[in-house]
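Here's the structure we're looking at; comments come further down.
Missing here: one protein chain of the complex. Every other protein chain is in place.
Here is chain A:
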Amino acid sequence: MEKVVEVKGLTKKYGRFEALKGIDINLYKGEIFGFLGPNGAGKTTTVEILEGLRKPGEGEIVFFGEKIHGSIPAHVKEKIGVVLQETRFLDHLKVKEILELFSSFFKNSKTPEEIIKMVHLDEKAESYVDNLSGGQRQRVAIATALINDPEIIFLDEPTVGLDPQSRESVWGLIEALKKNGKTVFLTTHYMEEAQRLCDRISIIDNGKIIVSDTSQNLVKNYGGKSEIDFKCDRIPSQTIIDDLKSFINLVDDHFRIETDDITKTLEELVEWSKRYNLSITNISLVEPTLEDVFLTLTGRGLRD
């Protein structure tokens, strides 16, 4: 796969505080890369360095095969799109005018009309941006990031504060970017967002990347066991319980099984219930998430 961004041993200090302690990141063409971490972990510092908003400390940054010295140069910025968290725009301007303004910043850009169509804001093109809903405003923010037809798009927590419907709409846009061959760098602390969208994920904590892999592998390797909770129409005897190969816990009036292979355990459970003529009710499955991965790796939650 073609590497579009390579970061090696990146550091950043604010006075004596070490925000980044030598991080490595690779971004490949056409992937959605998730960058997860709690507040203050170094997520925003990293993304702002890559967006050209902050000067890097030590380390190496390579964009499209070109080694970057100091700040991100203008010709590299021509190829990147940025969506900041909760971006606002100049008051009393129309959506089309905002895009016209942003298109003037780049040597080559798409027309505002093309981008408006792409983000499904056709009906709002002549509306003042201050009259749009949160989700529509975020779509305008994404539109400004796409005006230069960038190769990489940096999205910093793009769905924070949005209602579920707007969030779904933004996710749809991000998935469309991937389909169009764009590389997406996504920072988030929404687990379902990362799990749904990202091909690969890096988790950062205290200025260090603690793990990088696909979300499936992360959950599999660090998420812990899945749980099956269920009730029976009657409490089976200890002999019957012991006959189930999986270890079973009686918690209040329901049972809980912890398992590494949820499918196999479910099959076994069904056979067991038939064998002893037990009727299983209220069954629920709890699978490990990236939150559990983070908990396992750091001993605390992502939102702590």
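As a convention for this text, a residue touches a chain if its C-beta (ideal position, glycine included) is under 8 Å from a C-beta of that chain, and two chains touch if they have at least 3 such contacts; residues count from 1.
Assume contacts and distances are computed from a predicted model.
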Complex member absent from the view - protein name from UniProt, among "NADH-quinone oxidoreductase subunit N", "Cell division protein FtsX", "Electron transfer flavoprotein subunit beta" or "ABC transporter permease": "ABC transporter permease"
Identified contact with the non-displayed chain, of A:K8, A:R88, A:K220 or A:K264: A:R88
Residue of A:T45, A:T144 or A:T183 touching the missing chain in the full complex: A:T144
Of A:G52, A:G135 or A:P288, the residue in touch with the unshown chain: A:G52
Contact set of chain A toward the excluded chain (per top definition): 51-55, 74-75, 77-78, 80, 82, 84-93, 97, 100-102, 104-107, 128, 144, 148
